[in-house]
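Of the protein chains in this complex, one is absent; all others appear in place.
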Amino acid sequence: MSEVLKVSDLRVGFGRRGLFGKAVEVLHGVSFGIAAGETFGLVGESGSGKTTIGRAVLGLVAPSAGTIVLNGVPIDDLRRRRRLAREVQVVFQDPYTSLNPAMTIEDILSEPLRVHGMERGAAARRVADLLDRVALPADAGRRYPREFSGGQRQRIAIARALSLEPRVIVCDEPVSALDLSTQARILDLLIEIQDTLGIAYLFISHDLAVVRHISHRVAVINKGAFVETGTAAQVTEDPAHPYTRRLLLAAPVPDPARQRERRAERHRLADAAPA
Amino acid sequence: MLTIIGKRILVVVPMLWAIATIAFYLVNLIPGSPGRTILGDAASQQQVDALNHQLGYDRPLLVQYGDWLAGAVRGDFGDSLQSGRSAVGDVTARLPITLSVAIAATVISVVVGVLVGVAAANGGRWLDRSLQAASSVAMAVPSFWLGVLLVFVFALGLKWLPAVGYVPFTEDPGEWLRSIALPSVSVAMIGTATVSRQTRAALIHELGQDYIRTLYATGVPTRSIVLKHALRNASTPIATTVGFQFIGLLGSTVIVEQVFGINGLGQLVLGAVTSKDLPLLLTVIVLTTGLVIAVNLIVDLLTVWLNPKARRA
Partner (left out) sequence: MNTESRPRGYLRRVIGSLRGTLSLGWIALVVIGSFLAPWLAPHDPLEQDIDHAYAMPSGTYWAGTDSLGRDILSRIMHGGSVSLLGAGEALLVAVAIGVPLGMLAGYRGGVVDAVLSRIAEVVMSLPVIVILLAVVAVYGRAFTITMGALGVILSASFIRLARATTEGKRNELYVDAARVSGLGHLRIAVRHVLPNITAPLLIQSTLALSSALLIQAGLGFLGLGPEPPAPSWGSGIADAAKYVNRDGWLMVPTGAVLILTVLAFNSLGDALRDATAHAAPSVERRRRVTSSGGTRSDPGHLLDVDGLRVEYPGRRIIDEVTLHVEAGEVLALVGESGSGKTQTAFSILGLLAPGGRITAGGIHFDGSDLLALPDKKLAALRGTRMAYIPQEPMSNLDPCFTIGSQMIEPLVVNLRIGRAEARRRALALLARVGINEPERVFRSYPHEISGGMAQRVLIARAVSCEPSLLIADEPTTALDVTVQAEVLDLLRDLQRERRMGIILVTHDFGVVADIADRVAVMRNGRLVEEGPVGEIFASPSHPYTKMLLDSSLEGREPRKELRHV
């Protein structure tokens, strides 16, 4: 049993709006497992439910059915989830709103440590280690989030996620707000950290190229259900499901000649089987 | 739209009930009794007890409350201790006077406030700064002080308008207007300034939105962009402000009536305060609150009508 995170038949419904509204189920039973040191990529379009999966694993939304097992321990209520906080951490999409603007970097990074009972001095040493780990200068701790660029802020968010030495990090579109050149560097940092520390990633993104770059295995999600799961190579090079194929061909590639071919193929596919 | 109106009205009923209940207990929890108030200190305790018994004030409070509420639902709020007449009758006799001033002041606030706000947001930096400064000062001037000043200048000095008194509309519409002109302007000043600031802020906010730039790119003229698109979008916060202002305007009217010797709700209430005429006060509170809630309801519906997104609720 090498899976650190196992999700089985997860369903999430969002509450009724107003007195007469109906509950809407946005996840219709998804199952997957992630091993230590593995990245499980989750790719889908907006409204597909990919973010909800991440939030359920983080304990930010309550599942309506199904189980989430962490390290062999089922997370059956949010209270227990709190005690397992050390085990699962998060890196969010937007580096501008995921860091509290009123706190220094030092406070942001040490707060989780102090909440879990670490001494002030030990926490300070740990913060210095973390900043070094994500290649930020040591004096960054005294500054405020707004003094950093988007890429640097994302490094800070990664450092915060690492501070409690989690087994799993949920990465929710961690690079989609970044410039292309910064994207690649942040992804490489994540890969390097994983190779050293053996953390499992649940990596959520709308961008197949990004997911394929960092993931060992990939699931494609559409309308709240997985349409296809497999190794990164299988899913992105030889997709079995027509939806995956459409998704793959829709993303334009930076090569005019190849893009022309792909476009033609996409049109053929669309003509053959109208959505 | 009809269901929205229905829902909002359903919400208003418990609100009115809550206010009536709170006001009833607030007013009835004091030491002393209505009998003592009516008969004065000279009367013996026996006389007072007898009167209290006769009027039903010696029953348990809950029973009195039930009785009062049952009456209130039928529009009967009991009798004024002072005049001995129906409290509702006393209040409704004065209400048109106070409402004349309050409504005139609201109209002035909205019309002038929106015009000034639009001018400030579009007239360039210097006009904006001067109007901002003027509205800052206007917001700080108490209505009663302004009232005295206006009397001093326009009634005592220039003798253009009457200094005191109220002429009912039914008697002489022209004189009615002259009699409420100065009071309404005094009351309207703070409201006008507030509405103009809200209009300016909301309009500037809207003019900075993406859709405005995109409209410019389609060739639609500036006049239409400002007065049709931006102002329509800005109207929701403006309407909300007007709703809140109405309470303040009503309060100011009650005070300003003293300056102009207008025999409206203000004098009635003041008389009730000095004579501890609690049934009358209770009636005033419930009726004016009902009025304010009604105004807010209208504002609410106006917002829904102005803003298509709110129609879904």
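What to note about this one:
In this document, chain identifiers A and B correspond to the written order of the chains, with residue numbering beginning at 1 in each.
In this text, a residue touches a chain if its C-beta (ideal position, glycine included) is under 8 Å from a C-beta of that chain, and two chains touch if they have at least 3 such contacts.
The structure displayed is predicted, hence computed values, not measured ones.
Check B:65, B:144 or B:176 against the missing chain and you find that the one touching it is B:144. Of the candidate positions B:61, B:107 or B:273, contact with the unshown chain belongs to B:273.
Hidden from this view is one chain, which touches chain A at 2, 35, 37-39, 45-46, 58-60, 82-83, 85-86, 88-90, 92-94, 96-103, 111-112, 115-116, 144, 146, 150, 157, 160, 164, 179-181, 183-184, 187, 191, 206, 208-210, 212-217, 231-233, 236-237, 246-247, 249-256, 258-259, 263, 266.
With the whole complex as reference, residues 11, 15, 18-19, 23, 26-27, 29-30, 120-125, 128, 136-137, 139-145, 148-149, 151-152, 156, 200-201, 204-205, 208-211, 213-222, 224, 229, 232-233, 244, 247-248, 250-252, 254-255, 258-259, 269-270, 272-273, 276-278, 281-282, 284-285, 288-289, 292-293, 296, 306-309 of chain B touch the missing chain.
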